[in-house]
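This is the structure I want to talk about, given as structure tokens.
Just one protein chain is left out here, and the rest sit where they should.
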Amino acid sequence: MKKTSTLSMAAALMMCVVPAMAQKTASQGIDEYRAMLQDGNPAELFEAKGEDLWKKARGPKNATLEKCDLGKGPGVFKGVFVELPKYFADTQKMQDLESRLVTCMETLQGFNAAEISKTAFGRGEMANVTALATWVAAESKGMKFNLSQSHTQEKTFYEVGKRLFFQRGGTHDFSCASCHGEEGKRIRLQDLPILTKNPGDGVGFAAWPAYRVSNGQMWSMQLRLNDCYRQQRFPYPGFASDATVALSTYLGVNAKGAASIAPAIKR
Amino acid sequence: MADPMRIRAQASGDKATVRVLMSHEMETGQRKDASGKTVPAWFIQEVTAKLNGKDVFSAEWGPAVSKNPFLQFTVKGGKAGDKIAVTWKDNKGDTRTDEATVS
Amino acid sequence: MQNRRETLKQSAVVAGLLATAGFPQFAHAAFNKAAFDAKSVQDAAKAAGATSMAESKDVTIIGPDIAENGAVVPLGASSALPGVKHLLIMVEKNPSALVAMFHVTDAVEANFSTRAKMGQSSDVYAVALMNDGRALWAKKEVKVTLGGCGG
Partner (left out) sequence: MNKKTQLVLASLAAALVAAGCASGPSVAELNALTDKIVKASFRDQSHVKVARLTATDETNTACSEADVAGKPLDEKIAKRIEEANMKAIKWPSDGKFIGDWKQGEAIAQSGRGLTWTDSATALNGGNCYNCHQMDKKEISYGTIGPSLYNYGKIRGVSNPDDPASKPIVEYTWGKIWNAKAYNACSNMPRAGHMGILNETQVRHIVGLLLDPKSPVNQ
């Protein structure tokens, strides 16, 4: 059976003109809703918990995290968030905020990093990693993203991250770019940030960790990426795996100059 | 043990606006878990507040208040330096009190 | 000199006095189960003590026109009328309408905000329950949209 005609193709193209007027009130309404939620972001609850966890002696070694080196020297937490992921010489690895916190929990406090990485989001020590990440991120609020690209691995991870971003697969042929490759698009009523360049202050990479009102959960960047991959119908990305760190590197480098608003409040 | 609340109280003129975030699941009792079992209701039922030790506010809540609840109220006569203490009690009898200073 | 038993007895009396006479305006702080179990706006108001209901311009309900997610819908109720005893926030189409009941005292303004769960688009109500038993209400419609990927 032979199908398509150029005529129907032309018709398909013609319908691309979208009436935007009727939508205006809906998106204005949504904006108003979001504005109402800004005052009183429950992420503050997790922020407070994270700060407490940083200072508390815990784990088999009964130590605090106050000597943790998140990239700017032991104990420095201001400004580290907007420079991660980066290469760490001691672990010889590219690490994002969460994987680095887990490293500190292992080396300083004696926790088992592999065990933590296997724990489901929101449970046990993983929930503590998220709270810590929320607090550390909050300590860089308003600062601009500025990831290093000086180490070979930092450049290589950017390139790998770019390939992951455009990788089509799964049952739906989706890649990250299917939703985040063009400006001004929406899924349902959600605006989709373009992530191949700086999408602006507090958008995309500069908004997470964020509190999700739809499920009342605090979501770290690792969970954000994990759920993107889930909805892409991809298989399960390991926590702080090279793939998620490489993708974060790509997004973080692209976000250069964007001011962080993390922790944000999201749908 | 429940996590601490976040209380912000700000004086302006002759009153203080109090904003509270509480850490609580607020289970409706109508949700089912993965195995199909109903998750029992678990929610804050009573919220009270004291200004410098004197009762000023009370409310009753049902399970339809959102998870990790937000509350805002305005205390007459509240001024900078005053102590505001907020207490919640849930349907399991668990309770928590936190205090903040009006700024 | 008091013996131990008498001391106990006396403190029990003091506690009893405090409980009943301490703060009359907090006498109804116990959880009103009937009101929160009631299905409709009318039944919830009745269970909270309303004897009549009327719409009023002096009661205000604040909420968004559209909620991006029904799990968290910011709602506020207020009234400048004298004689308001309780302010109630209700969602008509929830399984039980009553979300929150705030007790108005001399110490606070009759102006409260919280956030509610909404199962679907619905009218939301602020109901001011007056000292004389009248329930004065205001309502507005809140549309709840399906966000995200519709999963």
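For clarity, chains are labelled A, B and C in written order, and residue numbers in each chain start from 1.
What we mean here is this: a contact is a pair of C-beta atoms (placed from the backbone, for glycine too) under 8 Å apart; a residue touches a chain by one contact, two chains touch by 3 or more.
As the structure is a prediction and not an experimental result, all values here were calculated from the model.
K.L.:
Hey, which chain A residues sit against the chain that's not shown?
P.N.:
Residues in contact with the chain left out: 1, 3-5, 7-9, 11-12, 14-19, 22-23, 26, 92-94, 152-153, 155-156, 159-160, 162-164, 166-175, 177-179, 181-182, 184-189, 192, 230-231, 233-238, 240-244, 246.
Throughout what follows, only the chains that are shown with their structure count from here on.
K.L.:
So the centre of each chain is just the mean of its C-alpha atoms; given that, what is the distance between chain B and chain C in Å?
P.N.:
From the centre of chain B to the centre of chain C is 14 Å.
K.L.:
Return the distance between the CA-based centres of chain A and chain B, expressed in whole Å.
P.N.:
30
K.L.:
Take the average of all CA coordinates in chain A, do the same for chain C, and state the distance between these two points in whole angstrom.
P.N.:
Result: the chain centres lie 39 Å from each other.
K.L.:
Which residues does chain A have that touch at least 2 chains other than itself?
P.N.:
Touching at least two other chains: 213, 216.
K.L.:
Residue numbers in chain C touching 2 or more other chains?
P.N.:
71-72, 74, 115
K.L.:
Given the complex with chain B, which residues does chain A contribute to the contact?
P.N.:
39-42, 44-45, 48-49, 211, 213, 216
K.L.:
Name, in rising order, each residue of chain B that touches chain C in their complex.
P.N.:
15, 26, 28, 30, 45-46, 48, 51, 54-67, 69-77, 91
K.L.:
What residues on chain B touch chain A, complex-wise?
P.N.:
That would be residues 3-6, 19, 21-23, 25-26, 66-68, 70, 72 of chain B.
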